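One chain of protein is taken out of this complex; the other chains stay put.
Then we have subunit A:
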Amino acid sequence: MIVYIARRIFTAVFMLLAIAFVTISLFFGASKDPARAMCGKPCPPETRAKVSAYMQTDQSVVWQYTEFVKGLFVGRTYGEGAQQVHCHAPCFGYSFPNRSDVTTLIAERLPVTLSLALGAAVLCLVVGIGLGALSAIRKGGAVDRFSTGFAMFGLSVPTFLVGLLVVQVFGFMLNALPYSGFVSFSESPTDWAWHLIGPWMVLSFILAAGYIRVTRTQLLNELSADHLVAMTARGASTRQVNRHAVRGVMVPVVAMFALDVTALLGGSVIAERVFSLHGLGDLLLSGVNESDLSIVVGVTLFSAFLIIVGNLIADLLMPLLDPRIRRA
């Protein structure tokens, strides 16, 4: 087990380094010049060169990469003397348009993204597994037909459409929900939830679709599996049979959930934009728009880190849920 974990962590670190390199290369490959965006107006060549030197974007991709990796461990300093700005380790870079290091920016945005992701994850899990299980147990019934349709709809409509609809209907037409904004949990837990209901509904609606389908299919498979048929034949109660069946459902659901939650934690660009929430997705988008290399690399890497860690946790949980994996 320890060897397995060590190997997985080693692979994860290698992956992250590779992702950082690819992101930096792609950024410069797309002929984005952060100095141009930060040069002001007018922007004569001397000014642009000065700005570029200060931001250290005048160096090669390989140099950028080495400095970035070094910065993660020992921090980075831009400029000289009284003009210095320092970015403490772990330094994901310094965002000049925001006059702040990226680590701080990520930390500022994380509560928003966390609130959004966790609420949506819980809601989609409850709705998804609930409806999925109900429709498997009463296959062909009203609930089954409704949830299959619901899932189909959720899978096929784009997030922004659902988001805009929720804002229009619940926000503007019914005046029932706030159409934008974020209140921190520590400030007021009720206001916090109140402001997030809209985005939670949108995200969980989109995500629940997958869980409904997986739960339903998996549960139907399990219920018709030989060992459960045998159990039923020997007079086990429905409750007992179902309990066994659920274990089989958990494996794919956990794997899927790990992916979804970590993706949500990396920021949900569209839901954040629609509801004027300033989480990581919004940060990444503004970084791309403003040619802000540090934000692009920092947020990408942070999201990749979450995805890798999330998958690692899911993989480690698997043997606990399924003895067959433990033995293999």
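Here, a contact is a pair of C-beta atoms (placed from the backbone, for glycine too) under 8 Å apart; a residue touches a chain by one contact, two chains touch by 3 or more; residues count from 1.
The working rule: contacts and distances are computed from a predicted model.
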Candidate names "N-methylhydantoinase A", "Pyruvate dehydrogenase E1 component subunit alpha", "Thioredoxin domain-containing protein" or "Solute-binding protein family 5 domain-containing protein"; UniProt protein name, chain not shown: "Solute-binding protein family 5 domain-containing protein"
Given A:V167, A:V269, A:L301 or A:A314, the one touching the chain that is not displayed: A:V167
Absent-chain interface as seen on subunit A, which is shown: 30-33, 36-48, 50-51, 54-55, 79, 81-83, 85, 96-100, 108, 164, 167-168, 171-172, 179-180, 182, 273-276, 278, 282, 286, 289-291
